[in-house]
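One structure is given below, encoded as structure tokens.
Only a single protein chain was left out; the remaining protein chains are all shown in position.
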């Protein structure tokens, strides 16, 4: 079980309640009144625990598991050990995620403003907000309901948050309009000047950055990532996009809905991503290009031109991923010949 | 126009005043008393707005623009739509930057020390400084005039700032001498120990880092970037250098004047950059090499040897950029043959 020092568990729940909550079907003979106490990995789960099988690499672990209940796809049900109740789902990992959320629910914050927080008198906070010690909320900021502002976090003048957002410790936001259920991790920087200037041997001339950052609902932005505000247009993060740690998003960048940006990616100014684009870790994209909806970029790839929708690209300069694999293979073959 | 929630506009200005301020020449027939209210992109500008043409890709947008005034190079003036006043400049983007600064000026901070800030009694602050809530200024720090210390920023013991610097929210500086008009973005880390130790299987032995960080005038350092102090010599950032977000500068690194370091670059210890070096995003440079003045490195390049002054390099290991392009082309050609 999760360390109770850090994680508070709910439940137990009956199997029937879980099945309904996660949209799964009980296997034949399973007892909907069976009590389930916790979630656990296949290897360590016991009779009171719920586990899941999502990756074929773990079928043997599944067949040997002592878990009382397991979420599986129908095709793997036959491998279940005797006595294990099954929850049949087409998407076992998603179903597990929902079950784990039930056992370890995110509670709304306990409302209140810490004495050492600084809330400008002209800021407005909706009901149920919590402002932790040392947090600073600037003039004219507007917060909806049940926002949690972490310790030593900073909201700049005029910043807007919807409802149910969490701003992590030591994060700072300015010049931004943020939707609801947005999760900003510790140390994130949002809304600072973009990297805009006219180069000049007698001293680069800074171009005022006159836009904003607009973050839609259900976005997550990982620890110490940076999102610059637009230079005139806005920088936009589409609804439901998940951004990992240490990612750089330049000014005027637009992300569509549901994008997945893995750690240490860099996206240069004015580049546009369609919906559900996936960028592997440490990939880099030059400015002013377009990545079509559903495109996927391999880790460390370097994109210098548009990428069509739905395509997988890799390498530097980024190319269709099969072509990249072919080039890698050719070089390896030439090397072997030359020995 | 820029969102007044976040940006405060000055003006209007007459065309003549702007022309003088940005060093441009009025086109024939333009009225120096014409009022200009704002800056705007070519596509959205109206009769009261000033726009600019800098990139030939936008000549058509220029020809179709409704902007009342536009900054252009002399060679494009003939394409202006009827009725548009022109400001003729050899460097339109630079001229636009100056105009935008006039409309959206950076005001000196309103002086004062927030009640929740902590300023050590032995620190000295020049006239006109502003210390925002939660900021911490350590013992013996010395600040010149009109510095703005952002919310929850930290200046360590003995830190020195010149005049008119801005330290962003949640940034931390120590062991540093900083010039004037320096802009440190939120979350920047300056002056911590460099990565110096004697490797040892029985426990790596830390080498005390006895230098400082010296930052000259007019430098910008982007959000969440890190600049380690020297190990004995100093780490030095030359005047007018612009550093983007999430950049790593190792101990003893020396940057010349006017360098441009794009996001997520890493520069290892004791490497020296001449004046006006440009490093593309995610480029990496090994320690103890020299990059000559005016050299340019492509994004994601990996430098393991000296780069001569004035050269453009790319790839890994970094090579003259034409050679890199040639190698890329050869590999692509071999791949096509092999299909």
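A and B are the chain letters, set down in written order, and residue numbers restart from 1 in every chain.
Definition applied: a contact is a pair of C-beta atoms (placed from the backbone, for glycine too) under 8 Å apart; a residue touches a chain by one contact, two chains touch by 3 or more.
Just so we're clear, the structure is a prediction, and the values are computed from it rather than from any experiment.
Of the candidate positions A:98, A:289 or A:312, contact with the unshown chain belongs to A:98. Of the listed positions B:8, B:25 or B:206, the one in contact with the omitted chain in the full complex is B:206. Counting the whole complex, the residues of chain B in touch with the unshown chain are 116, 118, 134, 136, 138, 140, 152, 154, 156-158, 170-172, 174-175, 187, 189, 192-193, 195, 197-201, 203-208, 210-212, 224, 226, 228, 232-233, 246, 248, 250, 264, 266, 268, 282, 284, 286, 300, 302, 304, 316-317, 319, 323, 326-327, 330-331, 334. Seen from chain A, the chain kept out of the figure touches residues 2-3, 5-7, 39-41, 91, 93-94, 96-98, 100-101, 103-104, 114, 116, 132-134, 150-152, 168-170, 185-187, 218, 220, 222-224, 240, 242, 244-246, 258, 260, 262-264, 276, 281-282, 299-300, 328, 331-332, 334-335, 338-339.
Just so it is clear, only the chains that are shown with their structure count from here on.
With centres set at the average Cα position, the gap from chain A to chain B is 29 Å.
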